[in-house]
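All protein chains of the complex are present and in place, except for one that has been dropped.
Right, subunit A next:
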């Protein structure tokens, strides 16, 4: 069983600062981390491999050379091999161009060792789109199952897996043929502490780094900025909401005014 997990290096949105003058992101202010959803994707691959008792986990990322750091993080969690595609030609890619580049790298990985399962995080916390995973599945012509909250069963005989997929108002049970692609929610598992041998391996791990020329037949026009149909037209501060009344006075006075407001709506409150 060969599982490939697609991962992304992102700025830590919990720490990131906004430049108040330009209203843009100060990327230097935030440390770069492994996208949290992707960490769960790697962890799930590790869990599946341990249940099966055999298999190989590769991770694939696209980004600048320093993105090898998140591949090391994946090795810590339990991945066996890491690949980074890094080239100026990839820069400025939107989700369409990103899924194209990653699918080309996946084809190359698969040419050496066929892939049974691709796992991605539900979305990356810096873009929040969730479009790259399903895009990759489409390009590889494998069925996707997005928003997976549980892998319930892997059947190696008929090569299917059974998963729970989160919906707006519940979940569905889906059986899907392998090879397939899953995108996972955080609740799928808990990130385990990395065992010491993994940490040691990660510390000295050298990722495979590929440029465009390593990917074989690639249509350059579909990569990076050139291959991206979407552009940012403008950035703007949202129309200011009017804001309402600020309740003045001591905290007792404020609470008393608020109670007057709330008691007008008392039919909505169920006071216990």
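In this text, a residue touches a chain if its C-beta (ideal position, glycine included) is under 8 Å from a C-beta of that chain, and two chains touch if they have at least 3 such contacts; residues count from 1.
Throughout what follows, contacts and distances are computed from a predicted model.
> The complex lacks one chain in this depiction; which UniProt name from "NADH dehydrogenase subunit M", "Electron transfer flavoprotein subunit alpha/FixB family protein", "Branched-chain amino acid transport system ATP-binding protein" or "Sugar ABC transporter permease" does that chain carry?
The chain we cannot see is recorded in UniProt as "Electron transfer flavoprotein subunit alpha/FixB family protein".
> Just name the one of A:64, A:92 or A:127 that touches the chain not displayed here.
Final answer for the missing-chain contact: A:127.
> Would you mind spotting which of A:106, A:137 or A:202 touches the chain that isn't drawn?
The missing chain is touched by A:137.
> Check each of A:91, A:173 or A:225 against the chain that is not shown and name the one that touches it.
Within the whole complex, the residue contacting the unshown chain is A:173.
> What residue numbers in subunit A mark contact with the hidden partner chain?
13-14, 16, 18, 23-25, 94-96, 99, 123, 125-131, 133-135, 137-139, 142-147, 162, 165-177, 180, 185-187, 228-238, 240-247, 251-252, 254-259, 261-262, 265-272
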